[in-house]
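Attaching a single structure in structure tokens format; questions to follow.
For this view, one protein chain was removed and the others were kept in their places.
Chain nomenclature is as follows: A and B, assigned in order of appearance, with residue numbering initiated at 1 for each chain independently.
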Amino acid sequence: MTGAPLLELDKLSTHYVSAQGSRVVRAVDEVTLSIHAGETLGIVGESGSGKSTLALTILRVLPPAARIVSGRMMFEGEDLVTKSDEEMRHVRGKRIAMILQDPMASLNPLFTIGDQVSEPIRVHEGESRAKAWTRARELLKAVRIPSPETRLTQYPHEMSGGMRQRIVGAIGIACEPRLLIADEPTTSLDLTIQAQYLKLLGDLQKAHGLALIFITHNLGIVAKMCDQLAVMYAGRVVESGPVSQIFNRPAHPYTRALLNSIPVMGDPDKRLTAIDGQPPDMSTMPPGCSFAPRCTSVMPRCREAEPPPFVVGEGRISRCWLAEPATGGAELRVAGGVA
Amino acid sequence: MKQYIIRRSSYSLLSLFLLSLTIFFFVRVTGDPATLLVEPGASAADIAAIHQRFGLDKPLWTQYGLFVWSLFQGDLGQSFYYQTPVFELYLDRLPNSLLLAFVAMSLSLLIGIPAGIMASVQVGRFWDGFGKLFTLLGQSLPSFLVGLVLILVFSVYLGWLPSSGAGTPLHLIMPAFALGWYFAASHMRLTRSSMLEVLGSEYIKLARLKGLPQSMIIAKHAFKNALIPVLTLAGINVVVMVNVAVVVETVFAWPGIGRLLYEGITFRDFPIVQGVVIMGGGMIVIVNLVIDILYAIIDPRIRLES
Partner (left out) sequence: MSTPADVIRLPSPAPRFTALRTFRIGDFPVIPVLILGVITFAAIFANLLAPHNPEVGSLAARFKPPFWLAGGSTEYLLGTDQLGRDVLSRLIFGARVSMVVGFTAVMVAGVIGTVLGIMAGYIGGWVDQVIMRLTDTWLALPALTFAIFLAAIVGPSMWNIVIILGAVYWTRYARVIRGEVLSLKEREFVRLAIVAGCSKPTIMLRHILPNVINSAIVLATLMLGVVIVTEASLSFLGVGVPPPEPAWGLMLSDGKQGLMVGYWWLTVFPGGCIVLMVLSANLIGDWLRVKLDPQLRQL
């Protein structure tokens, strides 16, 4: 990749703090990632691994109990962490947009589609109602909604799930953002509609040259859609790099286990391996590597010290002691900061 | 749907039956109901006439039949004091009671809804705590006390408002406030919990993600959705207000049904007391039925339940 990244996360941490301040959950822990314009980054992990919190952190719409405790988020040369609420509001929906998991619940049942699609245009660009509605109609056309003119005046309950999800997509691209974050946008859709929707997202990305962050637990979608991949486990990015390289030679045991758990088409003999054990309780994390209790290649040292991010190739890192360069000591190469 | 309405209506009929049975039972539990139903100091002939009229010398079930039959005809008995049928008196006073209830309801919503919204936006902070205090006071201050304090301040010391009677809008202010006070607290609580539920929804999250200003999220997206259950409760509470206003109407001498009940007490006019209780219970049973059916029409999930 050439040029400066569009978004660059640097040791970003978001913690949930209980009301008494006694329990701390490190939902996002020292995450370092970057994405360039036009690129697609997939973020995978089990539920509760911090994927969604990471997305909400980038947009700074965290629940009240969550706090960004450290790190930087450089977006087009500005640090989003230090922006005021009001400044941040002008970023949301305008320069960075997000599509939520549940299309059925994402639309307000009491307002028309036209109202909800034109809303960001009116708020961010100060367009008149009529102009915003005209653009909303174009947007509905762009997400391939038939007869957009009549749909504008309808309410969400008059539409199917696939159609509502496209409308949510239309809201996402309404102000032509530079970055679109899609948080498991297809989990509640059936397979054919999923495929259509993914294609739609891909087309939109090409048409507008936007960067796409794709949050999912479906590695099949990652293989199809993404250029870059970050694997999250217990709030950490345990491995990241180009998709093809990671799929061919996973460096982290967790990534390997994840890849082994996808069914392969046309190979009925291949046994699927599930990952034993449960993700850890994030408020009482053991010392050492958080994956150690479930890891098949665990070593004594894994339970004592936490592996730092090791560089394992061009633009690739892995947080595993196995990835430690053999020489060790002074020549230990630790990736970090703005690498 | 039809089945639901039939089942729900038969429950209400059963309730009305039990209601009449309850009243019937209590009137006879202390002995001869004739002593309650005639004027104090009535002649033996009057008592005999009452016995005749309600069949008090016949078996109990015949008496009950006569009682229910007269209810069906809208006959709640004759007031001793006014010498007119209780049902007529009731209808005479109903408009005043409804007027008071509507104004009190409007006041309670004007206070309760904004307070509930403030509390929900500020969970655990100043306005939420203030709201909790308000709820506690709403539950703990009896309405006659609120009424008396209002009179003390606004009639006695400031002399701004008339302390009793009816006729001008000024007469309505204090009774409406005293009556609405308790309900304001309960509307506040419901608004708060309803708002919190809506604020946690996905479409509010999407509204945030769109970059809408907080004021617009609250006022446009959350408010409208949160209002539905509050307005439903308000609908039921108007009827409840008509029936609990006796203390407030007494304090302010407001000529409604509550005042009628008070007159029934002070003039030892038992048919009035009995009539007001029957009408009150019956109204509430019927309003509950109507609300349940309306809800079933709006929300298909209720129909499928049980």
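Here, a contact is a pair of C-beta atoms (placed from the backbone, for glycine too) under 8 Å apart; a residue touches a chain by one contact, two chains touch by 3 or more.
Just so it is clear, the structure is predicted and the values come from calculations on it, not from any experiment.
Of the options B:67, B:203 or B:270, the residue whose C-beta touches the omitted chain is B:270.
Checked against the full complex, the candidates A:88, A:104, A:195 or A:298 give a single residue touching the omitted chain, namely A:88. For chain B, the residues touching the absent chain in the complete assembly are 14-15, 18-19, 22-23, 26-27, 29-30, 36, 124-130, 132-133, 136-137, 139-142, 144-145, 148-149, 151-152, 155-156, 163, 240, 243-244, 246-247, 250-251, 261-262, 264-266, 268, 270, 273-274, 276-277, 280-281, 284-285, 288.
Assume only the chains that are shown with their structure count from here on.
One finds 53 Å separating the Cα centroids of chain A and chain B. Listing the residues of chain B that touch chain A in their complex gives 123-124, 201-203, 205-213, 216, 220-221, 224-225.
Against chain B, in their complex, chain A makes its touches with residues 19, 59, 61, 64, 89-94, 97-98, 100-102, 105-111, 119-120, 123-124, 168, 171.
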